[in-house]
Structures are given as structure tokens and as C-alpha cells.
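Excluded from the complex is one protein chain; the other protein chains are retained at their positions.
So, chain A:
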Amino acid sequence: MAAPCVSCGAAASYRLFLAGRVSFAREQGLWKAAAAGLQTGTRCQILRLKHSPAVTTKKNVAALRRESYTVDFIKKQIEEFNIGKRHLANMMGEDPETFTQEDIDRAITYLFPSGLFEKRARPIMKHPEEIFPKQRAIQWGEDGRPFHFLFYTGKQSYYSLMHEAYGKVLHVEERQDQLRAKGLFSEKPKTKDPIGSRWLIKEELEEMLVEKLSDQDYAQFIRLLERLSALPCDAAEEEFVGRFRRTVTVQSKKHLIEPLQYDEQGMAFSTGRGNAPWRRGKRKTANAEAVVHGHGSGKIEINGVDYLLYFPVTQDREQLMFPFHFLDRLGKHDVTCTVSGGGRSSQAGAIRLAVARALCSFITEDEVEWMRQAGLLTTDPRVRERKKPGQEGARRKFTWKKR
């Protein structure tokens, strides 16, 4: 595969970052520049000297609170990332020009296999833009005057956005008035895409503006955007509004696992995976496989034994009854299944899941959706929780003795 380039390996090693902040004590430069800029030559040396201890303490506190990265630093990180990407492509034997982010991810999971459960704790290599939190460049120039005209409001990007949006609203209304004056006004009903998208949430907006917002600010902004979108807009305005909408996957979790086998669902071919739907179900540690025949008489056979003998407890039999009862098909199907592992109740749950999945092939799409909402088609994720050291059980602590 990749030729072992040890040198490349060394060079590439420090391109990789663990997720989370990496603190560099480089921000001193920031403040020193600011301090030096503020203090012009009129100040005497003594003052500067006097100020320096205070400045240093202020510096350190600021450093602990907010780790800010200089623009140069970020630029350098980007360069290093790109070089590292090329090295990685070389190592994997692929073309450096067409090495996408997915390829990088695959290469990293290959080179650094990690067994950690938390996905965010595993090694990643991404563009520095995604890793380092967005920072604002210095908002004022050398003479101390801020660049943006709304700097002194505190939330300059938010207010500028509001200003822009309101400007657009006024513009559209002006256009409407003009059209009405000319008599060319036509009431065009607005048909926005009904369900396909949603507004940005507050966190996403904060991320976009690199500023903290309050809930009222956010609500105000959304109201303004709604007002704008209600008016007949141009393409430019649509594009402006579109920046703040995200798509929503319609009909979340479309059940894909239905190779609908509608052929000869019946006793003609009995078992066999090709013909009668054969499905699996799991619960805790129990695994079950069920075959459901159409045109049956309500018999259920588990591991060769009748379900009455296998589950003497009524509760288990009620679990088995649930999918059929839900679809009103109590005496119409025959089930043959095998189950292993787990205990009495988890075996019942596993068979129930397998039977429900198998029944999917016999019924309409709507009924499948109802079953999904009833929770018949979801594997129960609850497993036995591990016992921790220092505690008696998973949650129970040892008896607390005061003395």
C-alpha cells in the first residue's frame, strides 16, 4: 500500500489534532501590540514600565479565559494541513490532487484504529476552520478607531444583519408601492416550500455571526425574516433568506429494510428465505428469527414447540399477540420461529420484533408507518448496564456510614 515514508510520517504527525482546544501561549503578542499602539510616544517610559506588571497580570488572566488565535497562526495551520494532506495522500498511494475529506477520514481510521466509544474522542484530521473556533479579528485599527460603524452597539454583526434585512423589507415595500402606483400590481400568492426546510436555530446563528445572542434577539430576527419572506421577493432576496434556512429530512427514518416479497406468500412454498419473509429480531441478548406464512390459522411454533408450552406466562404470549392484534390479523397467519439466548421476557420481545418486521411485507405503507410509530419495529436499545467499581451495582452505591 503506502511506501513507508518515515520522514513523512514524522512531518505528518503533528498535523493531527485531537478534538478540543489546543492552547498556545501566543496571544501575548496581541495585547502587546494593542498596548504599544495605545500608548504613544507622549507617555513616559516610567509609566510604561509601571503599567507593564499590571499589563502582564491582565494578560495572563485573559489568556486563561479566552484562548484566541492570531490570523497568522490560523493561516499557518491551514498551510500545514494542506501539506499534511498531500503527505497523507502519498502515504496511501492516492493522487494528492483529488484527495477529498472523506478520503482523509478513511485514511486516518485505517492508520489509527481506535476502540473508543465516543466518536468525538477518536483521532481526526480536518481543516483548521472546522477545528479552531471562529475568532474575530481585531475590530479596530492602529489608531484605535473600530472598523464597523456598529461596533459600539456590542453585537455588531447581529445589528448589521438586522439593518440589512430591514433595508431589504423597505426596499420590497417601496417596489410594491411603485407597482401599485403604476397599476401593475398583481397579487401573487407566495408558495414557499411548505415542509422542506426550517429556520436556523439560535446556536447555528451564533456560530454564523461569531457573537453571543439572547433569545429575544433571535426571536426578533426570525420575525423579521418571516416578514420578509411573506412579501413578494426577488431572486436576490430569496437567496438572502435562503442563507438562513436549513433542509429537514422529510419523513424521518424511512424504513428501508423491506425487500417486499409479495410472491406466493403462503403455504405453497412453506419456509425458505426466498419466499416467505424471514426476519430477525433482537432484545437484550436474545436473537430470534421468524418466518410468517400468510393464509394460516394463528398457530405459532417456537423451536419446534407450541407457543403455549414455550411461554407458560401470559405476559409473554401477550407480547407475541401485539403485532397481530395491532393489525387486526389475529387468526390469519402462521409463524415458525427459532430463538436463542436471553431470558424468557427478552426472547418474547425478540420474537415480537421479528414477527413485526416479517409482517411488514404483507401490509400497506401506511400500516408500516403506524407500526413504526407504535414502536413495533424498533430494536429496544436497553441493555444491562455495567457494574462500576466503587459501587455495589450499576447505580446503587455502598451503604453510607456516617462514621
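In this section, a residue touches a chain if its C-beta (ideal position, glycine included) is under 8 Å from a C-beta of that chain, and two chains touch if they have at least 3 such contacts; residues count from 1.
Everything below uses one rule, namely that contacts and distances are computed from a predicted model.
The protein name that UniProt records for the chain not on display, among "ER membrane protein complex subunit 1", "Pyridoxal phosphate-dependent transferase", "Death associated protein 3" or "Septin-type G domain-containing protein", is "Death associated protein 3".
Note on the undisplayed chain: of the listed residues A:Asp95, A:Glu318, A:Glu365 or A:Glu392, the one touching it is A:Glu318.
Note that of A:Gly331, A:Gly375 or A:Gly393, the residue touching the chain absent from this view is A:Gly331.
From the options A:Glu129, A:Asp306 or A:Glu392, the residue with contact to the chain not on display is A:Asp306. Listed here are the chain A residues that touch the chain not shown: 298, 305-309, 312, 314, 317-318, 321, 324-325, 328, 330-331.
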